[in-house]
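Only a single protein chain was left out; the remaining protein chains are all shown in position.
In order of appearance the chains are A, B and C, and numbering begins at 1 in each one.
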Amino acid sequence: MKAEISAKEFKNLLKDGLTIMVGGFLTNGTPEKLVDLVVESKVKDLVIICNDGGYENAGVGKLFTNNQVKKLIASHIGTNPVVGDLMQEGEIEVELLPQGSLAEKIRAGGAGLGGILTPTGLDTVVQNGKQIIEVQGKRYLLEEPLTADMALIGGAVVDKYGNLRYLQTTRNFNPIMALASDKVVVEPFETVDEIDPECVITPYPLVDYVYREEK
Amino acid sequence: MKAEISAKEFKNLLKDGLTIMVGGFLTNGTPEKLVDLVVESKVKDLVIICNDGGYENAGVGKLFTNNQVKKLIASHIGTNPVVGDLMQEGEIEVELLPQGSLAEKIRAGGAGLGGILTPTGLDTVVQNGKQIIEVQGKRYLLEEPLTADMALIGGAVVDKYGNLRYLQTTRNFNPIMALASDKVVVEPFETVDEIDPECVITPYPLVDYVYREEK
Amino acid sequence: MDEKQIIAKRIAMELQDGNLVNLGIGIPGLVPNYLEEGKKIVFQAENGVVGLGPLTDEDTYLVNASGMKATILPGGAYIDSLLSFSLIRGGHIDVTVLGALEVDAEGSLASWIIPGKKVPGMGGAMDLVMGARKVIIATTHTNKGKPKILSKCTLPLTAAHQVDLIVTEMAVISVEPDGLHLLEVHPDYSVDDVVNATEAKLIVEKVETMKGM
Partner (left out) sequence: MDEKQIIAKRIAMELQDGNLVNLGIGIPGLVPNYLEEGKKIVFQAENGVVGLGPLTDEDTYLVNASGMKATILPGGAYIDSLLSFSLIRGGHIDVTVLGALEVDAEGSLASWIIPGKKVPGMGGAMDLVMGARKVIIATTHTNKGKPKILSKCTLPLTAAHQVDLIVTEMAVISVEPDGLHLLEVHPDYSVDDVVNATEAKLIVEKVETMKGM
């Protein structure tokens, strides 16, 4: 089993300016308790990488309501008006990416790639500032890799070794974020003795800390 | 359940010059019966994409012994002297690729990418003829996508819908080949009623045919 | 039937038995209500499920791409975002049905941003439009009388040249290399009604009554 981590120990890992990937899709699969601890920690100037902006009082949305974010990299912010408002006011920077490109960029970061070439976003504002590479007569956008200091992983069924699988659609971005971050912190939604080796999604050597709630 | 296919029907799908991906790693996870049927069909000038050259009388090796291959794309041919001999004699072309690059190229083909950037192979003969792209001050090789007319998938546990998981290490290249080929033909190693939706590796819409042996 | 129902019903007829289909939010979500009995369609949701079933009120960790609690049908599978978009971008989705702010004569689509007003983000739409084999746009013909089918989109694009078919409450229009072909007109409207409500030039050759109406 990887190291268990208490609320206090987790907060000690946090500091201003960290880049943090947060799993989940519209909060499905987001580790809410870990996000709450980030809120409590009051660290600021965070760069958050998440599929979306969550909701005003749920998921990564709580970090915007609490003014802790400098930049968000996401595919969708329509469900959280706070993010839109902060962006319009110039309080935060938002980089919007096609969801598949976001997934590929994170995976490229975790897999040691220098990037991937995708047709998605060609001839749209998404291509601004990006290299266009021609392969076999077709044009593609070069999407560069994303990595983070920390990944907060939710939706997880954790076994005694620290292997993970995920409950239903909570899987989403969690497995690729666990590959792409220096420190991987998991909030277990369920714990089991052992996960069938055929059904492990995130092998335990990728997991650094499993959050243990104090009673 | 996807269409079941008999030996005869499968052979009717084959023709000279096809590009065929064959799953397996040193024959572990290679669908031997499907390969046997390709041997029986006597089709020739095949382009074979496989991790390795198999063994002289096992796996894709049988196709070389039977002189059916024009070109092999693989990461390793050391276990099959026939491949080395045919290559030295100029009878076949062999494109050797780093195993991780081979996996990425197949996956890129299946995922609609124009390629991926990898540091693997830089400053080696692997970079010959390939674009070198600089990202964030580092050099990478552009590895272009691979696709095929057909994938022969082995190691599979198949459920009644055609979903697949794989037995132990037979998984290897099978799932990415199932993404990258026009026609996906599976040789079941085991059949079950239903695979847990959490443990499906290859969802059934990717599978075209499941081979059914005549009694 | 209201206009949304007309659009959904007509699009349902475009889906073929065995198709793998991704539906966007809004009108596209109504399409499953109109599938012919016995036609088997597999729905994919980009957040990570193949074989999506109806919505549910029960406790579940399964949501659809709008974040609503849903179900999985027998034979379904949970997948991560990476495989989900490999299916989408890799051409494994037979049909995607998406809404539009604007769609044009070149098959370009604008659907994700109204600069200065509304910036929800593109979500999965850009990959869907680029990767699905057939892209069907489900949209009201006009926005309160203002044409949405234009000779050239004015809003930032979701993708250029990817739309195959446009279905509205008035008409079915196919996008071809030479422009927009008017294929079918709803019985409540005339060809002229459609032409007048469309800013783009429509090629009118053999027009039929809208199927299923």
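Note that a residue touches a chain if its C-beta (ideal position, glycine included) is under 8 Å from a C-beta of that chain, and two chains touch if they have at least 3 such contacts.
Every value quoted in this text rests on a predicted model; they were computed, and no experiment measured them.
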{"item": "Which displayed chains the hidden chain touches across the whole complex", "value": "A, B"}
{"item": "Touching residues on chain A - with respect to the absent chain", "value": "107, 109-113, 159-163, 179-180, 194-195, 197-198, 200, 203-206"}
{"item": "Chain B, residues in touch with the chain not shown (by the definition above)", "value": "25-29, 51-52, 74-79, 84, 87, 94, 96-101, 103-104, 107, 118-126, 155, 166-176, 189, 201"}
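What we mean here is this: only the chains that are shown with their structure count from here on.
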{"item": "Distance from chain C to chain A - Cα centre to Cα centre, in angstrom", "value": "29"}
{"item": "Separation of chain A from chain B, taking each centre as the mean of its C-alpha atoms, in whole Å", "value": "33"}
{"item": "Residues of chain B touching at least two other chains", "value": "111-113, 197-198"}
{"item": "In chain C, residues with contacts to at least two other chains", "value": "72, 78-79, 85, 89, 130-131"}
